[in-house]
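All protein chains of the complex are present and in place, except for one that has been dropped.
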Amino acid sequence: MLAFAFRKVLTLVGTMIGIAALTFVITNVAPGDPARLVAGPNATEDMVTTIRTEYGLDKSLPEQFVVYMGDLVTGDLGQSIVTTRPVLEEVLRYAPATLELVFVAMAIGIIVGVPLGMLSAVYKDGPIDHITRIFSISGVALPAFWFGIILQLTFAVDLGWLPVSGRLPLVTRPPETVTGLLLVDSLLAGRLDTFWTALRHIILPAIVLSFPCLASILRVNRAEMIEVLQSDYIVAARAHGIASFRIVAIYALKNALLPTLAMIGLRFGWMLGSTVLVETVFDWPGIGLYAVSSALSSDFKPVIGVTLVIGFFFIVANTLVDLAYAWIDPRLRSA
Amino acid sequence: MTTPVELSRPLTFRERHESKIRQWRLYAHMFGKSFSSMLGLGLVALFLLLAALGPWLAPYPEDTVGAFNMANKLMGPSAAHWFGTDEMGSDILSRVIIGARTSLWIGLIITGVGAIIGVPLGIIAGYRGGWVRAVIMRITELFLAVPGLALALAIVAALGPGITNCVVALSLVWWPGYVRLVEAKTLSVKEELFVESARSIGAKTPWILWHHILPNCMSPIIVKMSMDMGMAILSAASLGFIGLGAQPPAPEWGAMISVARTYMPDWWWYSLFPGAAIFLTVLGFNLLGDGLRDILDPRSRDR
Amino acid sequence: MFGKILKNVAVAGLLASSILAAPAGAFERTDKGNVIVFGGRQAIPVLDPHVRYDWSTRMIQQSVYDALVKYEGNPAEIKPWLAEKWETSADGKSWTFHLAKNAKFHNGDPVTAEAVRYSFERGLKLNKGVAWMLKDFLAPENIVAVDANTVRFDLKAPYAPFLSFLPWWFVVNPAEVKAHEVDGDYGQKWLTDHAAGSGPFKLGRWEPNVLYEIEANDGYWKGWPQGEKNRPAGVIYKIIREPAAQKAALQRGEADIVEGLTPDDYIQIKRVPGVVIQDHKGMTTFGIKFNTQKGPTADINLRKAIAYALDYDALIQIYNGAASLETSPLPDAMKGHVAVPGMPRKDLAKAKEYLAKSAYPNGGITLPYVHVAGLEEARRIGLVLLDNLKELGITVEVKPEQWPNMVAAGSKVETSPAMTSVFTTPVSTDPDAVAYQYHKASWGQYYAMMFYDNPKVSEMIDQARAATSWDDRAKLYADIQKQIVADQPEVFGMLQNRRWAHRDYLQGFKFSPVRFTGEVDLYPMWVKAE
Partner (left out) sequence: MTGPLLDIQNYRLDIATFDGPVHVLKDINLTVNRGDTLGIVGESGSGKTVLVRSVLGIGPKASKVVEGKIAFDGQDITALPEKDWTKIRGIRISMIFQDPMTYLNPLFTIGQQISDVIAAHEKAAGHGVSLKTTRRARTVELLDQVGLPNPAMLFDQYPHQLSGGMRQRVLIAMALSGKPDLLIADEPTTALDVTVQAQVLDLINSLVEKLNLTVIMISHDIGAIATIAKRCAVMYKGEIVEQGLTADILSAPKHEYTRRLLAAVPDIDTAATKVAAQPAVAEPAKPGVLLEAIGLKKVYRSQSGTEVTAVNSINLSVATGEIFGVVGESGSGKSTLARMLLRLIEPTSGDIIFDGRNISGLTGEPLRLMRRHMQFVFQNPHSALNGRHTIGDAIGEPLRIQTSMSRRDIEARVEALLDIVQLPKMFKYRYPHELSGGQKQRICIARAIALNPRLLILDEPTSALDISVQAQVLDFLQELRAELDLTYVFISHNLAVIRQICDRTIVMKRGEIVEQGETETLFLSPQHEYTKALIESGRKTSRAANLSAPAVS
């Protein structure tokens, strides 16, 4: 167990350094002059130089790289040139919003995807199966940005049932920050009304984000269920007279859940990446939005920072999946 | 058991390829049975048709290369303009039709480059094992740990917006999926007896890779490429939406929506049709891929 | 069929929206009073008045800080603010300001001459943001606090536009700033999201990228023009990035005022009951800057040909009429503006005539047209240009570019594209603010991407800067304008109108052309409750 943890941590550190190096190189291949941008439109050359020096942009790229990697080891992700703040601080500020969104979306994906996948598998090649499959593939095929806008217009603008964007209404003061997740914090603070408003705000973006994920969970779960339902031990269970519902819901599901879990782990990282689009549409103040606006201003330290954070969560999520695997599958536990 | 009669005359084509013909008929039969697969095939066929015949089908082809007519701007769907017009008075139908070509091009290049980089790496990693595999897979995992869209965003932001840069960026982030798929498949194919059998008759590694491993990896690769066509088109459109994709006046669906979103909801047709075009195309490729998987590679999983 | 269904759905949706939207129009009320909600697209990363200024940043800076003087009205005039009065020495080099005695910072400290001196010194020493306006003429040690309420600036040379820049030099409370200084940073870190000012508002909630709240300063030393009773409890500046969402927010009353809608949106939203459109002529000029030093556009005849080929009416159409053509390099609202006769307008015959004289009599060249990615109007002008230049056999490549990359490319002759679309907003009403763009010393700046080089013009600009008499200056500027038009370093486009959409209960909107595109003076605004 300790060896496992140690190996995981080592992988994590290695991957993080790799990601940092990768994104650093990628983002610096082309010229962009963020210093001039933040210096303002009328700034003179010496003013621009002042800023370049301040942010170490006057150094050669290899030098900057060495400095960056050196800082990274000490946990310093550098400084955003646009907001002048430490990237780590900003990322930590925006990450909870994104995580909250991803968690809710993931929950929707699992709660809807797994049962639908089971249903589809049990009634394979029937009308239910076809409808679910087309529905699920539609989820992958719908452009998130387009779908988001359409939902916004339908449910927020036309019907007025849900808010257009943001996490909370303007005048609602957020509950005291404990986890940064508004849904959790408002419950901790005992503010049910805030919880309810926050929930109303998160519904649309979470649905948009969850759709493709729901689709792949459904698809994997369906495929696995079909395979498991044909397996010998299910035939045996039937032969021994165990009720069909119990076979599907307990015997088969547990086996089919393993690959589904792996998919959930993968999709978690993918979702974090997709927040780039969803957050733009819904003005969701998370790291995706932060990454886009930074990228558009050639402010690359935050871009690297966000990529790192996403990579970090991705690896953590997959480690959790590994643990869950071991928990479910006794064959791995003893190994 | 019937004993086939030995024939002295040369065999006809039909006789020689009987097995193959039967196999294809079986594929066609299985594929045709599934409604969703046929729907996918239909959508993809329509898309390819639009891409092939676009300039002849588009009612106002000049509108796709920058012609404008401000007097006609933002007109709703009508007999003259089935899909309405945009903010420059250009015909949206024409731009959507020609957009198929852009999307096809984007999809082909991205998946093509992804496969060309990814498949050999995957086969080598899976077959060679040892440190070669370790290095390839570590790098692959590195790329996989960062969501493609985020990485592509960073690349395009650095290179500057544009369809070419967008394709370059997406190709750069697309290959790891193939590496992993092919590596996993190679690992299992490698264990098959026929690979050992080939080794036992003295086949060299390249021969084994080319004649034994690759053909047995093809099914999942074809399935993935089919699905990826759709996903690549979608990703390119996403970058277009952020404003980092295709250039005007080149018609690209994502870029059209990016502009069109500011015209919602009053000029709904503007974003509706390009959006629907993306949706149906991606849906088509995914359904097709799903159908292909059912017949070619029924046991593989969605990874 | 499909279209019809969709149309019905859309119509039904619109009907539903109008029913639902009607009662939704309501401003935010808190127990302290009404709060105005401003929906804007641009974030405020750094509030420090001596480090950054763009429209959103300056709107808040203007609300929480005071300067010696303030621009107000249309045409913009300089009004006394912290300074009650001032005088200039005969040589035009020395300026003395007398401060209002009752002015005090948010924490109660009085606004003293020392505070003014410190603020200017801070601005100059940091060498960021506004520093460029004064640094060539003012050394930090030449600012003198004569007594508690008098401050004197001794310039290196006479500098006519001096006063026109002062409204953007805000005064910070030295005591507070010094208390938060880290490693001699002049409190930069702290002032990023804190304020140490004396303005009508104090900072409230500060959620970067989400919303920025300012709360009314009880007992603001200068009082409130709308009356203590009417003044709002505060303003929330809310980031709404999508125009569609902005429009929706305004319709639903989630925002009281929004900026940055598309021209077509303004036409639409005008019809919504309870919404008022502010539409004013601004000072933001649009030009297509040629690279006059390198490539085909170094040829003046080609430049003229392009200038005559462009369909200027289309520029106005793009704005649905809410724009006017430039009649000179200087915007109409600027002092010293003259309408230059013979400004190029679409004339294909003339365009072909010039083309024939150029090195490319039959066209056959491809020219890039670079615009800032995401700027919708600039993109559409590119499409117009593309279509127009086809008639000259010139192919146009419309290329969006991220702002920093565009600026970087435009800083050198070698990398500057043949044509770049640039919107420029002068920071003051003084003609120098625009004219200096055509001075050779401006090379490297984004607005000088044409690398215009006419020694005569540069000389006239220098003379006009130093002249103390307005009449002399006016004459010089008239000549400058004519000469620039003659050299055609850019296609002079149009002045777009400044527009906002707000709910009708929002009162006290005062326009001034010198402010930046979306910037609004929040101080006089209030909500008229039914």
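Should a chain be cited, it is by its letter among A, B and C, assigned in written order, with residues numbered from 1 in that chain.
In the analysis below, a contact is a pair of C-beta atoms (placed from the backbone, for glycine too) under 8 Å apart; a residue touches a chain by one contact, two chains touch by 3 or more.
Everything numeric here is computed off the predicted structure, so don't read it as measured data.
Note that the absent chain touches A, B when the full complex is taken as a whole.
Contact with the chain that does not appear here is found for just one residue of B:M38, B:I139, B:A198 or B:L280, B:A198.
Where chain B meets the missing chain, the touching residues are 1, 3-7, 11, 15-19, 23, 26, 29-30, 192-194, 196-204, 207, 211-212, 215-216.
Mapped onto chain A, the interface with the missing chain covers residues 231-244, 246, 251, 254-255, 328-331, 334.
In this section, only the chains that are shown with their structure count from here on.
Taken as a contact graph, with one node per protein chain and an edge wherever two chains touch, the assembly is complete, since every chain touches every other chain. Put simply, the chain nearest the middle, going by average C-alpha positions, is A.
Rounded to whole angstrom units, the spacing between the C-alpha centres of chain A and chain B is 24. Measuring from the averaged C-alpha position of chain B to that of chain C gives a distance of 46 Å. The centroid of the Cα atoms in chain A and the matching centroid in chain C are 38 Å apart. Within chain C, contacts with two or more other chains are made by residues 13-14, 17, 242, 244, 373-374, 402, 405.
Residues of chain A in contact with two or more other chains: 30, 32, 149, 153, 157-158, 280, 296, 298.
Those residues of chain B that touch chain A in the shared complex are 34-36, 39, 138-139, 141-151, 153-155, 157-160, 230-231, 234, 237-238, 241-243, 254, 257-258, 261, 264-265, 271, 275, 278-283, 286-287, 290, 299, 301-303. Looking at the complex, you find that chain A touches chain C at residues 30-34, 36-47, 50-51, 80, 82-85, 90, 93-94, 149, 152-154, 156-160, 163-167, 169-171, 173, 280-281, 283, 285, 289-290, 293, 296-298. Chain C contributes residues 13-14, 16-17, 20-21, 24, 28, 30, 35, 37, 43, 45-46, 51-54, 127-133, 135, 188-189, 192, 205, 207-211, 236, 238-242, 244-245, 248-249, 251-252, 254, 373-374, 402-405, 407-409, 411, 424, 427, 444-447 to its touches with chain A in the complex.
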